[in-house]
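One protein chain is absent from this view; the other protein chains keep their places.
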Amino acid sequence: MKDGIFLCIAAVTVFGALVTAFSRSIINAALGLLLALVAIAGLYIFLSADFVAVSQILIYVGGVMVLLLFGIMLTSGGDNIFSNNPIMGAVPATLITTIFGLLGIYVVNTSGLTFYQGAYRATTRDIGHFLLREYILPFELVSVLIVVLIVGAGVMLRKELVIVRQAPQKKEGKK
Amino acid sequence: MNFLFFEGISQNPNSYLILAIIIFCAGIFTVLTRKNIIGILLGIELMLNAGALNFIAFSFFRHESADYSGHVFAIFVIVLAAAEAVVALAILLAVYQQRRSVSTDDISDLKG
Amino acid sequence: MTQFIYMFIFAVIYLLSIAVAAGFLTVVERRIAGRMQSRIGPNRVGPQGIVQWIADAVKALQKEDIIPTDAHSFLFKIAPYLVFMGVFLTLVPIPFGAYTLMENLDTGIFYVLAMASFVVIGVMMGGWASNNKWSLLGGMRSAAQMISYEVPAALAVFVVVVMAGTLNFQKIVFSQGASPVDWYVFRNPFAFIAFNIFFIAALAEGNRVPFDIPEAESELVSGYNTEYSGMRFLFFFLAEWGNLVVIGALVSTLFFGGWNFWFEYTLEFSVPGRYPIRFEVLGFLWFLFKVSIFVFIIIWIRWTLPRLRIDQLMDICWKYMVPIGLFASIGILLWMYFVPEKSLADTIMRYSMTSFGGLTILYFFYRVFQNLRVTKAKIYANPFV
Partner (left out) sequence: MDQMANYIWIIPAAPLLGFMINAGVSFFYGADAPAGLKKLSALLSPAVILVSFFIGLGIFLEMLGHGESERAVSQNLYTWIKAGTLEANATLYLDQLSIVFVLIITGVGFLIHLYSTGYMDHDRSMIRYFAYLNLFTFAMLILVMADNILLLFVGWEGVGLCSYLLIGFWFAVPKYASAGMKAFIVNRIGDFGFIIGFFMLFWGVFHYSGTTNIAFDSLKSVVGSLPGWYLTTISLLFFFGATGKSAQIPLYVWLPDAMAGPTPVSALIHAATMVTAGVYMIARMSFIFIATPFTLTVISIVAALTAFVAATIAITQNDIKKVLAYSTVSQLGYMFLAIGSGAFTAGVFHVMTHAFFKALLFLGAGSVILSAHHEQNILLMGGLRKKIPVTFITFFIGTLAIAGIPGLSGFFSKDEILWKVYSTPNEFFPELPLFLWLTGLITAGITSFYMFRLLFLTFFGKFRGDDEEAYEEVHESPLTMTIPLMILAVLSAVSGYIGLPESLGGQNLIHKWLAPVLALKEEPVVNHEMESHLMNLSILVSFAGAFMAYVLYILKPATPGVIAKTFAPIYKLLYGKYFVDEIYEAVIVAPLLKIRLMLNTFDHKIIDAFVNLTAVVTKAISRLHGIFDRVFVDGAVNNVATFTQYQAGIMRNLQNGSMNRYLYYIVGSFIMIYVFIRIL
């Protein structure tokens, strides 16, 4: 049963990832990504990481995906939204991706790491302790980063800073 | 080939690692083939998630007792991914306001 | 395997009850609206029109399922389910009694906040997929509004989490007591501020008046659900009124003691068999009572206050509620540090705030009856007309 559910979720993940990779429509790609992200959150639950799973949904679905959808909607005019995500150079990309995948599988097979049987554990409290004890410095740095981010994003999108450049006129043939 | 290392697929670390590789490869393919910058961003998100999945998997399988460093790293990855998405989209919108395009072909002024 | 079957059965029961509750609430709201506007409201179908909602549902199911031309059909179809899913999933960890809950999640309230984001996606998708500029605007506004108001809501929740020391709903309920003195809302001023912020933010997140900008009829026809009809519209509908229940349940659980009813419960009662079934029933009813009070208040607000403008909405969020929320979350830390529980200051503060709250309610009723006396108006308090 568990394996079955796992396989379903894994299949959904792979399906979402493949949609992201191969869809010609940017909005479908984004939806594929959304599917993959939610499914990965499900995988996290298999790995006893419910807090991370919830974080994943909160941040990716509630934040990043909304932002990406905003971005798509703001930058895609009219009808071409379904076909403005062209795929080019598929052959070399496939080649490189295949090489990378084979390499990864090779590494997984030859890693020689020892693994233990994992078990479900309540994690929230312990993650809090880790964050505020061992990883307090990166934690604070992330907060600084986010402040910088807020300010930076705000400054970047201020109207008066944006210089609207005239679209280059197509030159008529010289007579 | 020790693909099925432990009993049960859901309890086998390699299944998670292989899944992560697949997601990562999908991400690489997306990144390499897209001309739309948002498409590239989507690929990057996929790759980051593959990495986070690896972190969680190793945290689950590599320790006899509880150790949540992997979780913490996964959270950092998620947060940084969000940050990166925000900055990237801000830049993207600024570029779009200037050039009315988000294709990498049109944003190639920086030539050697 | 049996575990999953049980889970499935529970899920179906939840789904049905939320549908029934939401449908029933539509009738209730229309009745209340009628009373407030000096009219009767639906009263034909069934006694006092109480099964009106069934008639509506049947009508909606029979309608033609229209998908506009040039709409992105897949997204158009999936959007209402996403919205409904977002609302329905939030019910999973909310405890209606000591046992009456789906899953006692360790990440409880955090999970609820996360699931709410599906609503955002769904609303956006629906608005965008309709290929209608009003819908698109509604969806955009809705997304912006919901994401913005998640911040003060999270800050208010932070206050409660700090006081309880856990994210788990059951533990939050246990750490409060049955009597109003033990409720978090009357524990200290910061929690009271947090309650207000959370309530307002929840209204905004649920797109309720005065924050129903995304579906403002006079501006956007009907917002993101303009193009929807029939069954799909019903899902948006269900989600909206289910959201009322969720808001009421969250507020009751977080700030008003949840299902704790007169008795001092401890964690030991949570062991199966140690807990009498009558307590469970009484607690459930008590919880429902609290929820219906808040639902009534929300409906009341809807028919009382005018709608805000979009810029006012954002101003309220970012210029007032977020700073106040930050103030409250820092203040609660200091309070927890300097005023230990059961200390004299803590006790005095609890009792004084509780009595202040009670006196406020009493004063409200006094003013109501005073006004009635002065204006010599008749009160039609009988709901069964």
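Order of writing sets the chain letters: A, B and C. Residues in each chain are counted from 1.
The rule is simple: a contact is a pair of C-beta atoms (placed from the backbone, for glycine too) under 8 Å apart; a residue touches a chain by one contact, two chains touch by 3 or more.
For clarity, every value in this text was computed on a predicted model and none was experimentally measured.
In the full assembly, the chain not pictured is in contact with A, B, by the touch criterion defined above. The chain omitted from view is touched by exactly one of A:12, A:45, A:74 or A:96, namely A:96.
For subunit A, the residues touching the chain absent from view are 88-89, 92, 96, 99-100, 103, 106-107.
Residues of subunit B in contact with the chain left out of this view: 28, 31-35, 37, 40, 104-105, 107-112.
The rule we apply is simple: only the chains that are shown with their structure count from here on.
Separation between the centroids of subunit A and subunit B, computed from CA atoms only, is 5 Å. Computed from the mean C-alpha positions, the centre of subunit A lies at a distance of 31 Å from the centre of subunit C.
Separation between the centroids of subunit B and subunit C, computed from CA atoms only, is 35 Å.
Shared contact sites, meaning residues of subunit C that touch two or more other chains, are absent.
Put simply, subunit A touches subunit C in their complex at residues 1, 27, 31, 34, 50-51, 54-55, 57-58, 61-63, 65-66, 69-70, 73, 82, 122-125. On the subunit A side of its complex with subunit B, the touching residues are 2-3, 5-7, 10, 13-14, 17-18, 20-22, 26, 29-30, 33, 36-37, 40, 43-44, 46-49, 51-52, 55-56, 59-60, 63-64, 67-68, 70-72, 74-76, 84-90, 92-94, 96-98, 100-101, 104-105, 108-109, 113-118, 121, 123, 126-127, 130-131, 134-135, 138, 142, 145-146, 149, 152-153, 156-157, 162-165, 167. Note for the complex: subunit B touches subunit A at residues 1-3, 5-6, 8-11, 13-19, 21-30, 32-36, 38-39, 41-43, 45-46, 49, 52-53, 56-57, 59-64, 66, 68-69, 71-72, 74-76, 78-83, 85-87, 89-94, 96-100, 102-103.
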